[in-house]
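A single protein chain has been omitted from the complex, and every remaining protein chain is retained in its original position.
Chains here go by letter, A, B and C, matching the order in which they are written, and residues are numbered from 1 within each.
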Amino acid sequence: MKVTSIRIRGYHCDAYGHVNNARFLELLEEARWKFLEPAVRERFFETEKLLFVVVNINIAFKRPLLPHQLIHIHIKDLTYNNRSVSMIQEIIDDRSSVVCSRAEIQFVLLDSITQKPVPISDEIKAKFEQLLTDD
Amino acid sequence: MKVTSIRIRGYHCDAYGHVNNARFLELLEEARWKFLEPAVRERFFETEKLLFVVVNINIAFKRPLLPHQLIHIHIKDLTYNNRSVSMIQEIIDDRSSVVCSRAEIQFVLLDSITQKPVPISDEIKAKFEQLLTDD
Amino acid sequence: MKVTSIRIRGYHCDAYGHVNNARFLELLEEARWKFLEPAVRERFFETEKLLFVVVNINIAFKRPLLPHQLIHIHIKDLTYNNRSVSMIQEIIDDRSSVVCSRAEIQFVLLDSITQKPVPISDEIKAKFEQLLTDD
Partner (left out) sequence: MKVTSIRIRGYHCDAYGHVNNARFLELLEEARWKFLEPAVRERFFETEKLLFVVVNINIAFKRPLLPHQLIHIHIKDLTYNNRSVSMIQEIIDDRSSVVCSRAEIQFVLLDSITQKPVPISDEIKAKFEQLLTDD
């Protein structure tokens, strides 16, 4: 499991006073980039000419997120299909440890030349498992 | 069915050059507000002290959206549960009529005093059906 | 003068309940793309390999913008320098005609090959003046 912590700000929110549902997806994307940072640094995906492309998101909004709230975004439960990967992202409130949102993200790795999804090789699986467990 | 048309701009896109997945949710929200405009004007939900709150979104990103592209967002297939409503939103490319994205949106109507979801009454159902069919 | 009309939505706003200052810049950018649409359609800037790049924005926030408010964004007073152009954008409330925000935008036209600002030629000036006056 990998965790990214974010402090909610007024500009994340909408006129209802809590974080807008589109902004949830940006918070989740921030956590995915943070998760991928070691691989970006070693140019793993760049060398392989692979682009991350999200193909499906199923997100449940369980609790509102409010200004000044500290949240922790967990990435876990990666599942490897032939040509796609699924992961679970959960947004956890710092104080109560309550799950405020739960999302299932499905993405492909696009060959940046052919623009087709590549097969999820053992090398790619090993890289993701390393990202999940490393500090 | 109800249609909202939007021209994609450079600021809707991310570093990949196509519309970012968080921004898809804003485009869908714009279409929902457009759909609700007649009810907002007659203060239907305000009088009833009801707030729209989205509780789940399941969205498939099928085709990238690009700058200058004209899209049409369809709202259809409303399904009424005891205390929630589901709808389908599809993003259609103007030129090819291809479905670029399909989302199932589930929302509740929150009593703004008690902050609890109200039952979906026949009056509420009739209002939505009127919004779907009226010009 | 050129006018773009936009309906303010809840998602344009922040936790203060009015449009966030970053979002003002998106509303202004939407109006600039609308203004440029005829030139985009005839591929004027594309043929010339020119990119619009904003180099300075000086924006005064005079009145808050609220959900459901209808605004009109005016573009006017283009001033041509050697290698940059300035314009005024004003956000006008539909009901009161009050100026809610006034911005001075300075931009350059970047040669997409050399990445240097090109001189503002008579042809470019004529194109902007045409965009300002045409319907």
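Here, contacts are C-beta pairs under 8 Å (C-beta built on N, C-alpha and C of every residue); 3 or more make two chains touch, one makes a residue touch a chain.
Only a predicted model underlies this, so the values are computations on that prediction, with no experimental measurement involved.
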*Identify the visible chains that the left-out chain touches across the whole complex.*
A, B, C
*Hey, which of C:Ser5, C:Asn21, C:Asn81 or C:Ser121 is the one touching the hidden chain?*
C:Asn21
*asked:* Give me the subunit B residues in contact with the hidden chain, please.
replied: 10-18, 20, 22, 66-67
*What is the set of subunit A residues that contact the non-displayed chain in the whole complex?*
7, 9-11, 26, 29-30, 33, 37, 40, 68
*Touching residues (missing chain, whole complex) on subunit C*: 16, 20-26, 29, 51, 53-62
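We adopt the following convention: only the chains that are shown with their structure count from here on.
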*Tell me the angle, as a multiple of 5 degrees, of the rotation that maps subunit B onto subunit C over the C-alpha atoms.*
180
*Round to the nearest whole Å and give the separation of the Cα centres of subunit A and subunit C.*
34
*asked:* Taking the mean of the C-alpha atoms as each chain's centre, how many Å separate subunit B from subunit C?
replied: 28
_Using Cα averages as centroids, what's the distance between subunit A and subunit B in whole Å?_
24
*What residues in subunit A touch two or more of the other chains?*
16, 20, 22
